[in-house]
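Only one protein chain is missing from this complex, and each of the others stays in its spot.
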Amino acid sequence: MDKQRRKFLKIAGASVVAGIGAPAVIKLTSTPALASGHGTPPAHGEAPAHGHGSSEEEAPKGVRLGMVIDLRKLHAQPELMDNAIEACIEAHNIPQLSEEKIKQEVKWIWKMPFNNVFTDYSAYHVSKKVTEHPAVALCNHCDDPPCVRACPTQATFKSKVNGIVGMDFHRCIGCRFCMAACPYGARSFNWQDPRPYIKKYNPDFPSRMKGVVEKCNFCGERLALGKEPACVEACGGSGAIVFGDLNDPKSELRAILDKEFTIQRKPTLGTKPSVFYIV
Amino acid sequence: MIEKTLKGKPAYWIWLAFLGMFMAIGAACYIRQYNYGLGMTGMSRDVSWGLYISQFTFLVGVAAGGVMLVLPYYIHNYKEFGRITILGEFLAIGSIVMCLLFIMADLGQPMRALNVVLHPTPNSMLFYDAIVLNGYLFLNILCGWVILTAEKKQVKPPKWIYFFVYLSIPFAVSIHTVTAMLYCGLPGRHFWLSAIIAPRFLASAFAAGPALIVVACLILKRVAGFDAGRKALNKIVTIIIYAALLNMFFVGLEFFVGFYSNIPGHKHALEYLFFGLEHHGHVYNNLVPFMWAFVILAFGSIAALSTRAAKENDFVLGMSCLALFVAFWLDKGVGFVLAGFVPSPLHEITEYYPTMNEIGVTLGVWATGFMVVTLLYKIAIGVEHEVEG
Partner (left out) sequence: MYNKGTIIPGLILFVLFVTFPIWANGLMTAGDLPKPELPPGGEKQCVMPAEYMRANHMQLLNEWRDNVLRDGNREILEIGGKKYPKGLQMACLQCHSEKEKFCDSCHTYAAVEPYCWDCHLTPKEAGSKEAIH
């Protein structure tokens, strides 16, 4: 009896260790160690065929939604950026805090000078078109999001269906670990009840409550209805913001990425942002 | 044993009433914050953690510091610490209570705190932090209580308790290591993204925690007739000096890496902390006085602790230890967390000033911790006196 119990415990212990350890080992060994060794990390699905050693990125799996923002077009028609931001605010019941509470503001997509959005790019003698026009920032819906890694409740998570980094406001405990973890400043906290600061309600979308974190959701609720994200729609057919599946070689998005030189925000951090910019 | 807390001199009751007053203020401030939201604090989109989390970080260190008494006594059989290990364990309990209260105070949705257990997430460092903090709290309550009970009955503590005593040693290290990992694993926060954070946290913890114990011993000597013994105190001072020097050394290494490599991201937070950071023609420097106070107090107290006077004179020893505790509080309980948010990921600078309400909650939590420690020490000293008759 005693012997059997001991044997059972041994086996149980060993299998627990194996069960926990094995996936970790597999994950560690499959990491593309040097994949981002050369400036542009192969963030969009396909890796360069001549990877260093065994360091090819995994073949793309499933849908990975992403975006190309053409700053040239947004600069040519400055009203597009305002329209896109306004559309987002209306679609998602985003509160507009007053000037004295601006430090606690909530924003999903917003204007900011190029040097703030692209902090890694040298600001010395930079082209005028960059200094004279603002850029636009939003959640990058990273393929390897640090916010998701940090969240202790899986209130923020990466969708297995489409790669969107989503927020479950029902579950968020408001610890703000994700805000510390996000290298792009994409997250906002509801420091107070947002409702008094919402200008107009969109009846098809909830507001938020005090004490939870929120951010861009790539308009998951609109995609479900077959619509484009609100900011994309607001830019009309201008092509200033193009949305699609980064893993689909036939998508319009991929055609643009193949043709144009694009940059991502802070690519060296290994987060693999899904939002690309044409400057 | 709890009945020991119910009898005391008037000074004891005045001290409890004093703490109780701050606890009441803290509770009132917290109710306001609970109803309105964390907008009651000075935190912002850019500086999303403030006083609460920085106090939490510092107090994890104070809790871990108690192990510097447990380890020499139980592992190295250093008998002089026999009388005071219980003080280390009970200080750890009070500190962890404060840590947990600060975390609760910082949550936007405190009613959902159990989601951390309901939806366990092994990839989040906060998950492990919850495990080790609660584990360490449990171990200290268990070990402290069982050993004190044995002492009261004047018997040897049961053998099984030593397993938990030894277990509490790696736990003490782990609570501060995991707390460091909350910070040092975040991409894009250069100041925190440093492998030296965990060792630095441990070094400052092993100085600040024992320093507070020395202060407590000196106070207990005056007000409760409990003498820890000079030999024990002087030994603690040696530990404190080495740990404090290590912390200063680690801070110096951060300076070297930042300024010799000349990488702006590595320098910004240090510049902001110690010299002020210029941005768009404005110099942001609200933490500079605190950080220089930290440097002066730290080196001053290390020097003072190294003198003969500290070895012989209680007043010099007490003031030096207090100065060192304050110094490391400034370093970790103010500077470390706040500077991580400067500059913001979008290279803007927002300075943080706590609000009165926030300070009220903070004082309330500190008062609660001191209350817990006072009551536990009352019990420990009461048992001690009873045994000695």
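For clarity, chains are labelled A and B in written order, and residue numbers in each chain start from 1.
To be clear about the criterion, a residue touches a chain if its C-beta (ideal position, glycine included) is under 8 Å from a C-beta of that chain, and two chains touch if they have at least 3 such contacts.
The structure presented is a predicted model; accordingly, all values stated were derived computationally and were not measured.
Considering all chains of the complex, which shown ones does the missing chain contact?
Missing chain, whole complex, touching shown chains: A.
Which of these, A:Gly66, A:Pro134, A:Pro152 or A:Gly166, touches the one chain of the complex that we don't see?
Reading the full complex, the residue touching the unseen chain is A:Gly166.
Taking the full complex into account, find the residue in A:Gln77, A:Asn115 or A:Asn202 that is in contact with the omitted chain.
The single option touching the absent chain is A:Asn202.
What residues on chain A make contact with the chain left out of this view?
Those residues of chain A that touch the unshown chain are 90, 93, 157, 159-162, 164, 166, 168-170, 198-210, 220, 224.
Everything below uses one rule, namely that only the chains that are shown with their structure count from here on.
Sort out for me which residues of chain A touch chain B in the complex.
Within the complex, chain A touches chain B at residues 101, 103-106, 112, 115-117, 119, 137, 146, 148-155, 171-177, 179-185, 188-193, 209-213, 266, 269-271.
Any idea which chain B residues touch chain A in the complex?
Chain B residues touching chain A: 36-39, 41, 43-46, 48-49, 103, 106-110, 112-113, 115-116, 118-119, 121, 123-127, 130, 182-183, 185-189, 340-341, 344-348, 350.
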